[in-house]
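Missing here: one protein chain of the complex. Every other protein chain is in place.
Our next item is chain A:
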Amino acid sequence: MAKNEVPDWLNNSLWSCRTPQQPLTPSIESEDTNRSSVNLPVPMPPPAVIRAEPRPEIVSPLNSSSNLHSDDENGSATISSTEDISRQDQLSQELSRKIIDMVEVRRLASQGVPDGAGIRATVWKLLLGYLPTERALWPTELAKKRSQYKQFKEELLMNPSEIARRLEKSATLENDGTGTDIEGKGVLSRSEVTQGEHPLSLGKSSIWNQFFQDTEIIEQIDRDVKRTHPDLHFFSGDTPFAKSNQDALRIILIIFAKLNPGIRYVQGMNEILAPLFYVFRNDPNEEDAANAEADTFFCFVELLSEFRDHFCQQLDNSVVGIRSTITRLSQLLKEHDEELWRHLEVTTNVNPQFYAFRWITLLLTQEFNFADSHFIWDTLLSDPEGPQETLLRICCAMLIIVRRRLLAGDFTSNLKLLQNYPSTNISHLLYVANKLRVKSAG
């Protein structure tokens, strides 16, 4: 879209949420300006510290159709520009080294991983620590992890009859198949059942009882998996492809729930899993794509380990729980934009829990369309400060970007806005988020 169409009131200091005179360009690396809000026309610059260059946004077709809300920006869908290609090349080059320099990869990835070369899957695996930095070790590591996952599947997905059968088989090897065939005549021999291992057992240690308890969780997982991203053909629909993807999601979540009895399954984990699986499954490398399920499982565990306290209900009110994280977001907003903070929390009484809960627990997957959330996750995963800090900064940036509308709105309209966050230029969002870091550092 042409850059001239942006109204000029967009083009002023409100974006930078502090005094407009500050020249921000010098303090930021040159690459960052590439992600700046593109369409600000050159002639109107006053605070426009943001260079107006036709920004090479690596925007997916979905984002380019972002509608022109009153204060949204257009995503310019220039698919390949020189900066993009160069970043893609740089990344590919980095990834092909013998020993990968993680600092460099993080730096490049934090600006967004270009879609072109299909390297996102590998980058994410590196960022989550699934692949070691030494390239030569990759085949052995992958093989080891994948076989471990296969073992998990075999052990944990057995139903109790099979488990009982296996136990018996190992116990009585001399009997031919531990079962009498139906031949001959006479009373069938009875054997005593040990330790209450019968299907109606109510004992806590009984495998049957555990099985029936797990069944409830499995039903919940099943329901959620069926509802994941109903608009994407990858996940929903009747094709065998979609079904196999749903099955993979389901199995990953079931195994996670069984391996983590403390946290089990909580609604929402499916949303965090979906982008991971999608990216890995669409890896152009066929072997990796075929093993996407195993890889996704381990990366999911890794990603969730940072955020698992948010899912534990008992920890809600503790220092690590979701409430305290939301409070931190609130503090961050207060630090950077006191006026907005005051208006939101004091004047209009919009409790951050109403909107930030979903933002934070689901890592912003529900606020933006699917492709955009991949970009956000690029930054989230690659930031050296850690995903949680980055997430808070991005949430804060989300609030600041729509501050005009928030300041003008009352409780209802603000809540409505924040719960249905308007689509924005992702690069601009990430740019503002990045600036928040620079500010608090200085």
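As a working rule, a residue touches a chain if its C-beta (ideal position, glycine included) is under 8 Å from a C-beta of that chain, and two chains touch if they have at least 3 such contacts; residues count from 1.
In the analysis below, contacts and distances are computed from a predicted model.
*Asks:* Given that one chain of this complex has been left out, which of "Shieldin complex subunit 1", "Vacuolar protein sorting-associated protein 29", "histidine kinase" or "AP complex subunit sigma" is its protein name according to UniProt?
*Replies:* Going by its UniProt entry, the chain not pictured is "Vacuolar protein sorting-associated protein 29".
*Asks:* Among A:Ile99, A:Val193 or A:Ala290, exactly one should touch the missing chain; which is it?
*Replies:* Only one of A:Ile99, A:Val193 or A:Ala290 touches the chain omitted from view, namely A:Val193.
*Asks:* For chain A, which residues reach the chain that was dropped from this view?
*Replies:* Interface with the chain not displayed, on the chain A side: 159-162, 164-165, 168, 177-193, 196, 198-202, 212, 215.
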